[in-house]
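The other protein chains are all here in position, but one chain of the complex has been omitted.
By letter and in written order, the chains are A and B; residue numbering begins at 1 in each of them.
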Amino acid sequence: MQSTKELLVAYRSMRTIREFEERMHIEFAKGGVPGFVHLYAGQEASAVGVCANLSGKDVLLNTHRAHGPAIARGADIFAVAKEIYCRGEGLCKGRGGSAHLHDVKSGLWGANSGVGSGVALGCGAALAARNLKTGGVAVALVGDGAVNQGVVSEALNLASIWKLPLVIVFENNGYGEATAVDYAVAGKDLYKRAAAFDMPGVKVDGHDYFAVYDEVRLAVERARAGHGPSIIEAKQIRYFGHFEGDAQTYRPKNEVEQCRQGNDCLKRFRQHVLNENRVEESDLNSIDTEVADLIDRVYKEAKAARFPGEDELMQSIYASEYQG
Amino acid sequence: MAGKTYRQAINEAILQEMRRDSTVILLGEDVAGGTGAGGEGDAWGGPMGVTRGLVSEFGVGRVLDTPISEAAYMGAAIGAAASGLRPIADLMFIDFAGVCFDQIVNQAAKYRYMYGGQDKIPLTIRTMMGAGLGISSQHSQSLYPIFSYFAGLKVVVPSGPYDAKGLLISAIRDDDPVIFCEHKALYEMVEDVPDEPYTIPFGEANFIRSGGDVTIVAMSSMVHVATKAATELARQGIECEILDPRTSSPLDTESILESVEETGRLVIIDESGPRFGMASEVAAVVAEEGFALLKAPIIKVTPPFVPIPAAPNLEQLYIPDVAQLIVAVNKVMES
Partner (left out) sequence: MSIGQLTPLTMPKWGMAMTSGTVVEWLVEAGARVTRGDEILEIETDKTIVAMEAPGDGELSRQVAQPGDELPVGALLGVLTEGEADEVEIDAFVNKFRSHFIPQEAGEEVDLAPSRVEIQGISIAYRKYPAAENGSGLPILFIHGFGGDQNGWMFNAPEFAEQRTAYTFDLPAHGESSRQVGAGTLSSLATLVADFMAALVIPRAHIVGHSLGAAIAVELAVQNPHQAASLVLLSGAGAGTVVDNKYVEGFIAAQRRPQLKPYIHQLFADPTFVTREMIENVLKAKRIEGTGACLDKIAEASIYSVEDAVPEDKLSQLEMPALVIWGGQDQVAPLGQTAKLPANTDLHVFEQAGHMVHIEAASELNAMIRKFIENY
């Protein structure tokens, strides 16, 4: 069972993601954010429940819906915001933008526009961890849309036959872009694909931090012990469109509103920990205030930050000499 | 130093690097062969036997047979490279790049740049290319120019055993993704190859033959077509200079221009396609930077714009040959 301190860390992380994304929704509409952004609001319990189980030697493979998992993994939120604004001091020096947040020192890989690739890359990270005896595991986040990519099936098979220390989390938010899971995925239950690859597969309520945390803990322990990969399907609902600007006409009316009212992961977390007397409400309230203040500062600093210098265009293409 | 085949030279390069550096691993379809089967292990070493013997020395932890899942194991190789290993991924035929193109060009090639220079990807992709075995369009293409398009990749196209060993060791030690393209018609070619490890730098053309009349740029197996043509042309009094760029990315344009400056005439023979290919690229470089040096229009000798047929007679028509090159050289000599 997690300590009070750990629970407060988790809550702060979820609250930070929520505030960051709600603010991004407003700021993006004002203009000034290059490219497009995919917001994670509503899904916080998933990334935070996963990351609470990871240590520094582990690797999290992010998806294009990248902000939440990046914050959950502990990447510097100022550098995250600057990267989304494509500034020179962003996580990736402004080369990646919103969908490619990547921070090696935090154990954060991806994010990736090749949406299913994280499982294959994760196989490599897991193979290296095993060969180099680091004790690390890799956790790949995969959206429900990406589940249908061939590379995911190939990589699940590879992870299983090589018994790699890998955990695959299917973040099922109901839509692959604008297409429903119910239409696009045969069998509908993503986790059942685990059976085909001879690995454990479970489904959890992705809005329940504690359920996610517990299932991921078992899977990470299993991987670390050398027993191979597992699949966890975390059902969840995203509060915004596929990307900002998505009118979301394809969604049932009230889907988001009902979730916000009755199934919001932050509200449920609060209720849970208060009902069980595991934290003080005042501590949660303080976090809310501190986070709001932090997000103000983050956006202010990100918007004021410099763009990369023009001399940076041709830098870091190769790690070694390239003559000719 | 001893006479070694292209196959032996490649095997020796991998063997020596795996002995030197325990982070070097080899993965791909049947790189060992026979894994999990009831018979003998180390059964294949790839369909051409190039990596035979390695699993016996280094074990299945470092020589990994993969399922037929190019996208998965290529992605895994990239992930392993980003995590401190130095993988050699064997893509049996370059034609199969289609099923792992995303991994190579959107993951491997972009990984360092897009993520702001945080990582290095010391990955070597060994792959087999070229026509001549009667195995039709999906096993015979020379697709290396496609990879040369991408910033972030390096592309190596060795024409013989000596270059193969030195360039492969360079590739394995390189901190960037390298596509190492072996021509399947060259595996039996013998050449003196030092027993010791050695490295050949990328982006340095090899002058196969010196001559003052015409510059012939040729890579991979076309180097040998060019050599035969040059011998024949020398009997006619035409001295050809043959340049093998060795790597298409980086490309040693300096040496090509240096040679054209001396000869004023350029013929490019290449087994990749006639359009948007290696020959077109070299022609463009010289037209752009060396136009004033030219005494005659540049001629490209390439296969026709057609998929590769299996019928041996048609396939021979497809592959650029000595006669075509001689005609081309004679034509540039008219001006």
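Definition applied: contacts are C-beta pairs under 8 Å (C-beta built on N, C-alpha and C of every residue); 3 or more make two chains touch, one makes a residue touch a chain.
What you are looking at is a predicted structure, and each value in this text was computed from that prediction instead of being measured.
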Left-out chain, listing which of the shown chains it touches: B
Identified contact with the non-displayed chain, of B:Ile146, B:Ile200 or B:Ile298: B:Ile200
Touching the absent chain when the full complex is considered, from B:Gln138, B:Ser210, B:Gln316 or B:Asn330: B:Ser210
Option from B:Val190, B:Val285 or B:Met333 whose C-beta touches the chain left out: B:Val190
In chain B, positions touching the absent partner: 1-3, 162, 166, 190-192, 194, 196-201, 204, 206-207, 210, 234-235, 237, 254-255
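One rule holds in what follows: only the chains that are shown with their structure count from here on.
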Centroid spacing, where centroids are CA-atom means, of chain A and chain B in whole angstrom: 40
Chain A residues touching chain B - in the complex, by the definition given at the top: 59, 90-96, 100, 102-104, 109, 112-114, 117, 119-129, 131-132, 138, 150-151, 154-155, 157-158, 161-162, 315-324
For the chain B and chain A complex, residues of the former touching the latter: 23, 25, 61-62, 64, 66-67, 69-85, 87, 99, 102-103, 106-107, 112-122, 151-152, 154, 174-176, 201-203, 247, 249-254
